[in-house]
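Have a look at the structure below before the remarks.
What follows is an incomplete set of chains from the complex, kept in their original frame.
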């Protein structure tokens, strides 16, 4: 059964040391929940970026919430390097597990299908693979002479978190074309979602909306959070706020600038978010 | 007609895409020049070239989530793709992770993205790096995000075909594991290329000068491609084409 709570309660469900999966920056990033995690001073998170990280994970790193990251890349896109990430990796404040986009998708699909591993083409000879003790290269196990192939162990996050435009009262959530969210939810033990709004219509009641809907079966809790992806964009709701992200990129270049950012943009809003 | 450096690079990249082998080109994240080149090549080819620009939803028909690009490439349905590199070496190894002795890095860059897979599955990978310097074009990359060549026993249907820099166009010969200089951009010289490259290049006797974009192409680019690419890369379109996004 999906429960309906507020964002602060949602953040409380994620304990210190949890392994969380976050979607890529172009949409559905649960920024308000990320701010909630920072506000409650969550520690030692392992973060899986699916497959690329950006401002969300940079904030979590800067705020000291993160122990380890797995990602194919972390960047602020047009706004350049993710400053807290690059600093933390070079100074070894966090452990970085370098991966590559399809390896993350594939390892989640392994959990989605309940198998311990999945094969992936390519990759062999990359230093990514050379530094991953958990990955295995085996000679074609079918014995058909296809040569060596990479096997990726299944990834099962404790929590998949994302922000969607819309949920219904049954707990079904719109994901549209962002199908990796489905695989992330299938793979994770629990899925926590924030939404712009909750509708009285049942999203599964007609085939058009059903096609882009994640059923409540996979969703443990939902919180309403208007503007919950801001300053990032949300498909069909709002564009990313380029100025705000540029300001963040500039401020986060230094420790003190980042602290100022937290004070201005995160700790001030506690009251509002708790309602 | 005058042209900007970016317009030359777009024109060169578009010319590489206009071959019958390439029916579908995909363009990854944060690649405005490759994106514009793909759209220009599509226009020049009368719309026969399928173009997928991953970043955003304009010119992106994928509906199966983030994995579709990679699945599509694994199926052999992506015929051309662009990759860059913080460092690129003479064997076409690319480094997108950082400099230093991994994991003890001096400088950290975003990471490998999908390069380690796309390089193996897309038959025409075009390396693209405007900064042509010995800092970028090194003898040996510090970290191999994706290897330029593989042993014969490794399943590999893709790999580097060419490299576009701010100075020149090179082709890549996978058997020799070597780049060959194809043409030098107008205003630059073979010596300049050699001076700024940290690895050996095959230099033919006669090196061509890169063809400048025709007036027709420039008009097309500015009138039709610029507003299209602005949907995905508003910042780039504003600075190069002086175009504002409608969004």
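So that you can tell them apart, the chains are marked A and B in the order they are listed, and the count of residues begins at 1 in each.
Rule of thumb we're sticking to: a residue touches a chain if its C-beta (ideal position, glycine included) is under 8 Å from a C-beta of that chain, and two chains touch if they have at least 3 such contacts.
Owing to the predicted nature of the structure, the values given are computational and were not obtained by experimental measurement.
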Chain copy counts across the complete structure file, not just the copies drawn: A x2, B x2
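Just so we're on the same page, only the chains that are shown with their structure count from here on.
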Contact footprint of chain B on chain A as seen in their complex: 24, 26, 50-52, 71-75, 77-78, 81-82, 85-86, 89-90, 92, 96, 98-103, 105-106, 109, 120-131, 146-149, 177-183, 235, 239, 242
Chain B - residues contacting chain A, complex: 29-30, 55-57, 62-70, 74, 96-98, 102-103, 105-121, 143-147, 150-151, 153-156, 158, 233-235, 247
